[in-house]
Structures are given as C-alpha cells and as structure tokens.
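As you look at this complex, bear in mind that one protein chain is not there, while each of the others sits in place.
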Amino acid sequence: MDPIFLIASAVALASAVNMVTQRNPVYSAVFLLVGFLAVAVTFLSLSAPFLAAIHVVVYTGAIMVLFLFVIMLLNLKPEELGAEYPIETRAPIAVLCAAMFGMMSWAILSDPSLAIPAKAPNATWGSVEEVGLLLFNVYALPFELISLLIIVAMFGALVLAKKRLSNVEATS
Amino acid sequence: MEIESSLYLIPLLPLVGFLVNGLLGNQLPKWLVAVIACTGPFIAFLLSVQALQALATHPEGLHQAMFSWISTGTLNVPFGLQVDALTAIMLMNVTGIGTAIHLYSYGYMHADPSFSRFMAYLNLFLAAMLMLVMGDNLLLLFVGWEGVGLCSYLLIGFWYQDFANVDAGRKAFIVNRIGDFAFLIGAFTLYSLTGTLEWHGMEQAVAALDLNAMVVSGPMTGMPIMVALMIAGLCLFGGATGKSAQIPLYVWLPDAMAGPTPVSALIHAATMVTAGIYLLGRMDFLFVLLPAVMGVIALVAACTALLSGLIAIAQNDIKKVLAYSTVSQLGFMFAGMATGFFHTGLFHVVTHAFFKALLFLGAGAVIVAMHHEQDIRKMGGLWKDLKGVSILFIIGSLALAGVPPFAGFYSKDAILAAVYYQAASPGASPEWMVIFGMLVFTAGLTAFYTTRLVVLTFFGKPADEHRHLHEVHWTMMAVLAFLAALSALAGVLGLGTWLDTFTHHVWSPPAVEVNEALEHTAHYVAMGSSTAVVVLGIGAGLFLYLSESRREALDRWTKGSGARVYGMASHKFFVDEFYEAFIVNPIGWLAKLLWGVVDRIVIDSGIVEGSALSVSGFSAALRHTQVGAVSAATTSTLVGVIVVVLWLVLHG
Amino acid sequence: MADFPFLSLLTAIPAIGGLLLTLVPRSDDKVIKGAALVTSLVAFVVSIVMWTRFQPVGAELVFVEDHVWVDQLNIHYKLGIDGIALAMILLTTLLSPIAILCSWNSVVKQPKGFFLSLLFLEAGMIGVFGASDLFLFYVYWELMLIPMALLIGIWGGPRREYAAIKFVLYTMAGSLLMFLAILYCWLHAGTFDVQALQAFLPQNIPFQVQMWLFGAFGLSFAIKVPMFPFHTWLPDAHVEAPTAGSVILAGVLLKMGTYGFLRFAIPFFPTAAVACTPIILMLAAIGIVYGSLMSMAQTDMKKLIAYSSVAHLGFVMLGIFSGTQEGAQGGVAQMINHGISTGALFLLVGVIYDRTHIRGLADFGGLAKTMPIYATLFMIITLSSIGLPGLNGFVGEFLVLLGTFQTHPIASIFAAMGVVLGAVYMLTMYRHVFFGPENPRWKDLPDVSPRELVTLLPLVALAVLLGVMPGPLLRMTEAPVANVVKSLHAVKVVEVTP
Partner (left out) sequence: MISYYLLFAAALFSIGAYGVLARRNVLIILMSLELMLNGVNIVFVALSLVPHGVQMAPGGHVFVLMVMAVAAAEVAVGLAIVIALFRTRQTVDINDLQMMSG
C-alpha cells in the first residue's frame, strides 16, 4: 500500500465531504481546491505524472479560478444564499448515495482481476511523450473534435453571460 | 377504317367531349358547346352502326385488347373492349338515344348558366356507359358501372344550390354503393371459382366446373360448387338491384327525378338503369345453371313491378309517375331475363328506351311549357295549347300501356309469353304461375296509371285559364318525333324477331327444353290476357278520370274512407321511412355513440389518459419527498441506475 | 451509376439545406422559403433520377451503401432500397415540396424554424425508408419524431401542446418496446443488418420468443399506422397540426407503420405473424368500419379526414396480412394512394382554412358556386378517396378486398362495408361544404391561387394516372411484396433454442 496514496486519498475525501456540506460556496471552493491537489497527488502514485501536471494546471489553474471569480462576481451575501433542503430530504439522498457506493465497492472488491498492484509496466508509462504520441496519432480526430467543443463552449459562455435572459423570462 | 381496331374511339369520343367542355366550356359560346357535346356521341353512334354491321362477318364478336390494367399475382385484368351482339344492341341503344337526348338537352338546358357543365356531365356519362357495355371483363364493367353512378350523382344534384337535389343524388350514389358491395362479393366469389374476370375465360371456366362436386381450394373449400355459384349469382343480382332499381334498393330512382329531365330520360329510363339487365345477359352462362336463383330474380322482379305499379297510381308529380313506371318496367325486364329467354328482356330494354325516353322528354317539354310546374293536378287541358307534344306523348303512353301495335305491346307480350312458358313447362315450380299473374295484373295497372297521367295532363279543364305557355324549342320537338316514330313502329317492323335471331348465338341455351306447342300456347295466353287487362286498365282510367264529377268523387274517396288505402300508395308504402328508421338512423346513432363513448371516453380518457394519469399520480406521490424538479429528476435517475445495477448483479 | 450513393445524397440534401437555412437571417422570409423549396425540389429531382436508374433483379436491394459505423457493436451505416421503399421515397420527395409550398403564406411565426423542421423531417423520412441496418433505421425513426412533434407543438392549433405530447408519448411508448426487441435480435444474431436478420431470425428464434418480439415490433408499428384501438392520437395530431404537418403526417408518416410490417415485422418473425394474422385482420376490419363510423360522426373536416385515414390504413393492413400477392400488392398500392389522396384532402382543407380559419362542416355551404375550380379538384380527390374505379383509390381497395377474400372471406366482406360507408361520409362532407344555398358570408372567397393550384395539380394528376395505369407501381413493388408473401407461407415453427 502506497503511503502517499493513503494520505492523499484521506485528504481528498475529507475535503470532498467538507465541500458538499459547506453552506457558503467560498468555503466549498477552497475545499475543492484542496481536493483537486490531493487527486493530482493520487495521479502521481498511479504513475501518471503528465496527467498530474495537467490536472493541477487545468483544475486548480483554470477551473477553480473560474469558480472563485464567479463567486466574487456574484458576491453573494449570506441571506442571498437561499434555502437548502431540510435534513429529511438530505438523509434519504445520503442513504441512496451510500447504497450506490456500497454497490460499487462490492463490484470492485468481488473482481479478483483488480486485486493486483498498481505498477506501471515500464518507466516511460504516462510520460508526456507517450501520451502525446497516443493523443496525436490514434486519437487525433477526437482531440480535434474536443477542441471544437471547447471553442463552441467559449462562444456559448460569452453569449450567455453577456445577454440578458429576458426572452427566456417571457416564455416561462 | 377497320372497325375492330377503332373500338376504343366509341367511349373515347364522348370522353374527349367531356374534357373539352369540362375544362373550356365556360369560355365557349353555347352553340359550340352543344356542337362539341353532340358530335362525340354522334360519331360514336356511327361507329356503333359500323360495329353492328361488322358483326355479320364476325359472328364471334369484335375484340380490341389495349393494355394490361391491373396485373399482380395470378390476377390479370386487361383493358380491352369487345362488341358482340348483346353489346351491339346496347351500343345502338346508348349512342342512338344518347345522341338524341344530347340534342334535346340543348333545347332544354341552353338557358342554364351551367349549360356547359351539364353537357360535359352527359358526355362523361355516355363514356362510362359505353365502357360498361364494351368492357371485356367484369372489372371494366365495374368501372363503367361506378362511372355511370357518379354521373347520375352529379346530374341528379346538378342544381346543387337546393339541398333536396343534392341529397337525392347522394342517396342514389350510396344506395348504388350498397349494391356495389354485393356486386364486389359476387365478383370475388366468381374469381375464386374461375380464377379470371374476363367474360370468355369465366364462361369457359364455369362450363368446365363439375356442378355436383365440392370446391377444393380457395375460401369456399368444402362448399358444393352449386352453392358457391348461387352465392355469386345472388350477389351479382344484388348489385343489379342497386343499379336497376329493384327491391330492396329501388328507393333511389324516384328521388333521382330531382335532376333535369333529359337526365331522367337518358340515365334513369333509357340507359343506366338497364345496366343490371345487361349484367344478367352478360352473365347468362352463369344464370342458366341456377334455376333457383332465376326463380328468386323473377319473384323479386314481379314484386317490384307490382309494388311500383301500385305506387305510380297515387303519384301526382308527372316525373314521379314515370319514375315508378320505370321501376315497374325494369321489373318486367328482369322477369324476362329470369325466364332464360334473354332476348325478351333485351327487347323490352330497347323498346322501353324508346317510349320511356319519349315520355320523359315529352314530360320535359310539358314542364318547360308550364314554367317548371310538375304537378299533374295543376295541368289539365294542355291538349289545346300543345297539340304536337300531346300527340307524341300519347304515342309514348300507348306504347307504355302495351296497346297493339305499339312497340311496348310486342316486348311486354314476349316477356309474358316467356314467363307463361316457364310456368306451364312440365315440372316448373308453382311460383312461376304466381309471377305470371302478378305481371299480368301489373300490365293492367300500367295501362291504368298511364291513362290517368294522360287524361289529367292533357284533357279536362285547365287548372289555370290564364296561363302563358312557354315555347318548346325545335330541337326538342325533333327528338320527340324521332322517338315517337320508333315507339310506334319498332314492334310492327319486327324488331323482336330480328333481335331474337341476331342475338341468338350469344345466349346460353335456357334450362327448359323447347316445346313448340307450348310456345304457341304461351304466346296466345300472353297476348290474350295482356290485351284484356290493358283494355280494362285503359277503360277504368278513362272512366274514372275523364269525367269531372267522377274525378271529384274519387278525390273525396281518397280523402275520406279510402284515405288509408290511398295513403299507403301515395306514401310509397312507407319504404323510405322504414329504411330511415331501421337502417339509416341506427347507423348514425351508432356512429355518434361509438365516437362519444368508445373513442373519446373508453379509449382516450380511459386507457390512454388513464395510464398517463396513473404515472403522474405516482410522481405526485413522490413529489412529497422532493421539493425541486431538477433534483427530483436527477435523483430518480440515480434510483433507476441503482435498480438496474442491482438487477444485473442479482441476475448476472 | 448503380454505385452512386443516391440514398446518402437524398438524405443529405434536405439536411444540408436545413443547416444552410440556419445561416439565413431570420428576417429574410423570402430567402428562407425559397431556399427550402429549392432544396426539396432538388431532392425530388434526385429521387426521380434515382428512379430511372432503379433496375433491380427480383427483390434485391439496390443502391446499397455499406460502411462500418460502430465496429465494436457491428453497427453499419447501411442503406439500400427495394421497390416498396423506392415508391415510398418518391412519395416523400413529392409531398415535401408540396408541403413547403402550401405553407408559403400561412406560417408567420418563426418561419425559419418551420421550414427547418420540414427539411429535417424529410431527411429523416428518407432515412427511414432507405436504412438497411436496424440500428440506423431506429435512429432515423426517432429522429423523424422530433421535427414532427415540433411542427405540431409550435405551429399547431389551439390545443397543439396536448396533441404534440400525445403524439410523442404514443409513438415513444411503441418505439421503446421496439428498441428492446431490436436489442434482443442483436444479442442473438450479432448483427443489425436487415438482410442478415431476415435470414437468421425466422430460423433461430423459438416461437414463444417470436411472439414477444413480433408483439413489440408490431405494437410500435400498429401505433404508427394507426390501427384500431391505438388510433386516438391521430385525430388530435391532425386537427392541431398545420396543413403541411397534416399532409406529411397522413401522406408519409402513417405509412412508416405499414412499411415496418412489410420490411421488418413479417420477414423477421413470420411464424408469429401467421399466428397473429386472425387478430390483426380482425382489428383491421374493425378499424375500417369503426373509422368510417367515426368519420360519419364528425363535424370538423380535418377530424373527418383523419378518421378516414384509420379506415384506409385498415385496408392496407388487411391486404398485407391477407397472405396473398393480390392483397399485399393492393395494400402497398393503397399506401401510395392514401398518401396521394389524403395528402391532397388535407391540402384542400388547408386552402379554405387559410382563407376563413374555420373547418366546421356546418359553417360552409354553396362553395361550389364561389370556388368552382376548388370544388372540382375537391370532387376528384373525394372520389379518389371513395375508391371510384378509374381513380387511384380503387386499385388498392379492390386488390385488397379481392386478395383477402381468397383467404379470409369474412374479413373481406366486413371490410367491404367500409366501401359503402366511405361514400357516405365523404359525400356528406362534400354536400355540406360545397352544395346548398350560397352562404353570404363566403360570397367573396377567392378561388384557388396559382400557388395552391401548383400544389394540388400534381396530386390530382397522379390520382387519375395511377387509377388508369397502376401498372408501373404494381410492377415496381411486385418482387419485394412477393418476398413478404412468401415468408408468410414458408412458415416453420422453430423448436430449438439457439
């Protein structure tokens, strides 16, 4: 058992639980940041150094900044946060999620082919070079499509954030 | 020009006339419309004459194959035309009288704003009728059959601004459709027995059938062939009762008088209504095998003749009298066909076409002169003002009444003789004697109501002394004279015997054996009895209606003690009301009931929306645990995933 | 030229045209309509060219295109048509420009979306008829649903949302079952290829399972047809849909159900089809009489015609399941003929609805005088719908009844009553609208405009042409229909479980 993984996963889970239970999104965002970093560490222990790096860059660098930026922009006061579900609603959902987790664990643990050490087959596993070759040879087309998606999403975000939703309002 | 290869022109020419007048008629001057409309039928008439002459050298008939119309599987329906002796007679009848009535129509209708439409419809009718008699298979006959029905519908409702006319047309079409329903079943039955719809093929196949065997394949497997043939025969006759106005489907014909009078003359007297008789003649090979069916036909025909003869006595609309008389005469024709001496029926078709067309057209002239008044009680004394029309009309009436030596006498006599021959043949079923009696009585009735009609219309005191009669167009008079000549002379000149020899080879020999002695007896019996009843009928008619005082007494009787008897006849024995109450209305109620209850409540609200409601009820219950719609949706997704996974785990 | 990808091209033309339409500014009304019309006309021309190149041997598929789509699941992009599909595609490409033209002035709300939907609908319909891979078929089948639902739900009448939801729910209920059945077939045969499945399924699926699968396919198709008692979505959909929607719905969409029976349900599960024949014939015969009676009870023209569709499609089902070549060919002919005559009827109703915004029978009267050309065209189409010999409707009805009589005379006789009732309700409609005294309210109603005439004349001409010369149509569909009929006769019960 990799001790790094143990620590990282413990941190990640703890911050995840905190994140979903925080009332104020600012705190949630902070916990999510911690969680992302811990997941990046997990990637490292799974012999995926390139991914770990990208993960940090994309999630903490881009996505989290975006979140925080929006939170600042909205600048929600505590009274604007709105109501949350009562415990009677949340408890069954928690049970449901726990049940899902239970099922998944059962499936994972009952598969003997997964009970093997997480060891990379070679030293260059997950390196920039290897992933890059794969990405631009075998998966070139999906890669291009994804870039298209991002462009469309950028435009979409621009249009959405710029335009007032007055006509949506009118139809509802 | 070789006539056999130009047969197609006969139905095509009127069709062209229809297209030209139908599409451009509004732009053309009326005389041109009339010329176009009359040219087609006239050339068709000339071609028909040629075809008739050609038959002398081609006794087996002329045939022109055109193309394959419907061909699939084992079914092959060609589009081909044929002319044999039977068709040739019908052709002469249709094109000859058709042309005359076209000419008459110019005089009768030229003032109507929709004149071109009228002529176009007439042309279309002629094309369809020619198709009917010339088609070389049952389905082509059906094309014409439905086509003439359509034209009848259009022409009855020609003055469509009045719902009464339109409804009469609709009634005609729908009642005919009921007959067509039977027709189709008969055609299907025959097809499954013979595997073809062509006349020649069917004739050979029917001849090849072993009448004592069972059907071995197809839908009627295990049924005796005789029974299957009887079903076919009865169903085809059912179709004929629609088109040719026999019990139980005759009710449309009197209503059809709502159409313009030339239409009544052409379609509802001379040509279309004889299509059923043509069908019987065409299918003679089938009917001669089925004496029981022939008996049924004769009985139905005699009942129709009698019933409508009775109704005709009590009608006051000049056209209604003629209409019921037509139904009655059609009964005679069917009776003639049913004896197996098919030429007698055909003979009556021809003579009836002459004198009934004459009568209708004469009535048309009277109606025009009277400014569209049709009630004979309001006429009277027309003799003085309309001498020409009166004479011609009376000639037609004498022919209808069966007074020798007019044409009607000969043909009616031939039928009565044939029926008596049947009845008196050894081993004949007793019903034939009854039928003979009914027909003789009806012949008397015919003479009676014809006399009544003539007396009330042309003699006696005018109902209105100050009337100004409308002038009758010369084309109308010319046509009337032509038809009157035919009605007066056709019998004397030996049309009957000529028809017998000319068509003799096309008929299948009748089932009864020929007995010359009996034939002579039959002739004398028929002639004697019919002459007697005709004299009686005319005498009674003159006696009752010629004298003013007796007529008033009669009027009092019909309103007083005789009201019940007279009312039955004048209300047409309440047949229409009966159909209305027991067939038409229940179907309407059923439709409304099914729509209101089954469709909207049981199926729609009950099953469809019920299931939808139960779903929404279920989710309404779920909603108590969930406040938001989005969360509810996602949560239920999760629940679904868990259930599916659990199921897979437990069963995988 | 046999290898030319006609079918891909045909599906692509409307789709691409639709996409290009999105680039046109919303205000350019004329350009949008023009582009849509041109697109659909191009598709029509291409389909005609395809027809001239159509020379199959027997019932084989032609213009086959086969490309691997998803390798792992053995899904192919496979297209290919036989005579039946060709006839249906021609009908589709003919009705589409007509539908576009008939909505020229009547669509004011978001015309761009409207014509876009119509074009996508056309692409989907052509795809359904062209697909020769079951998965691809299903994709197109569902794809088609969306634009149709939009047409009803956005551009429809006052109760459009109810009608659209009903339409979607009905169709979805059936197609989900069908999808399960498709997956089952795939699991057992390992392929979605229609021809491979036709060879595999009848031999290898036990009878009990066949019944279930046939039921699933059959229900989906029966709803689409629609067969009694699954028909109640149809009147609502028709009444609420805009004219173009009704034309396409009646003209093409309903035929998808019967087409599905011919192409999939019967060849895949012939044993079950034979076992279900009595009940299907019974429902079809009931549907004919019931639909006719329903029509008699209606006062709304569109509803009346909608119910008459139930009756007419009953004839199609009757013919297909008669088990005779005559009947089945009659059924196919009736599919085309119903598309022509009922499509034209909806167009005709649309003509006066555009002018008056009224469809009640009792609201009109005497229109024959005001609008003579219109009345004439209406009369011809009415007669075609009644099945007057010499017009197209007769050929199908006659063949169906004749064929059915050879195997199931009682059903045939019962159904023949529909012929009588058909005359009753159609002529009654005609009477109320066109005859009688002139209604002063509509005294100044203009007769059909040249544009409307252009939409109507092709259909009227076809009605006459197919009535006089049904030969080409019957020949085109003869071999594939024979195949279907044969599969109904070569029935063998499979006992072994694969």
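A, B and C label the chains in the order they appear, each numbered from 1.
FYI, a residue touches a chain if its C-beta (ideal position, glycine included) is under 8 Å from a C-beta of that chain, and two chains touch if they have at least 3 such contacts.
All figures in this text were calculated on a predicted structure; none of them were measured in a lab.
Q: Who does the absent chain touch among those shown?
A: Per the touch rule above, the missing chain touches A, B.
Q: Take the complete complex as the reference. Which residues in subunit A touch the chain that isn't displayed?
A: Interface residues of subunit A facing the absent chain: 1, 5, 9, 12-13, 16-17, 19-20, 22, 25, 28-29, 32, 35-36, 39, 42-43, 46-48, 50-51, 54-55, 58-59, 62-63, 66-67, 70-71, 73-74, 76, 80-85, 89-90, 93-94, 96-98, 100-101, 104-105, 108-109, 111, 113-121, 125-126, 130-131, 134-135, 138-139, 142-143, 146-147, 149-150, 152-154, 156-158, 160-161, 163-166, 168-169, 171-172.
Q: Which parts of subunit B face the unshown chain closely enough to count as touching?
A: 627-631, 634-635, 638
Keep in mind that, in the parts below, only the chains that are shown with their structure count from here on.
Q: Could you classify the connectivity of these chains, where an edge means two chains touch, as line, ring, star, complete or other?
A: The chain contacts form an open line.
Q: Using only Cα atoms to place each chain's centre, name the chain farthest from subunit A.
A: If we average the C-alpha coordinates per chain, B ends up farthest from subunit A.
Q: So what's the Cα centroid distance for subunit A and subunit C, whole Å?
A: The separation of the two C-alpha centroids amounts to 49 Å.
Q: So which stretches of subunit C touch two or more other chains?
A: none
Q: Would you mind writing out the residues of subunit C in touch with subunit B in their complex?
A: Residue positions touching the partner: 166, 169-170, 229, 232-233, 290, 293-294, 296-298, 324-326, 329-330, 366, 368-369, 383, 388-390, 394-395, 398-399, 401-403, 405-409, 412-413, 416-417, 419-420, 423-424, 427-428, 431, 434-438, 468-471, 474, 478.
Q: Using the touch definition from the top, list the residues of subunit B that touch subunit A in their complex.
A: Subunit B reaches subunit A through residues 625-627, 631, 635, 638-639, 641-642, 645-646, 649.
Q: Of all residues in subunit B, which touch subunit C in the complex?
A: So the residues of subunit B in touch with subunit C come to 67-75, 139, 142-143, 145-147, 150, 153, 157, 160-163, 166-167, 170, 173-174, 177-178, 180-181, 184-185, 187-189, 191-192, 218-220, 587-588, 590-592, 594-596, 599, 603-604, 607-608, 612.
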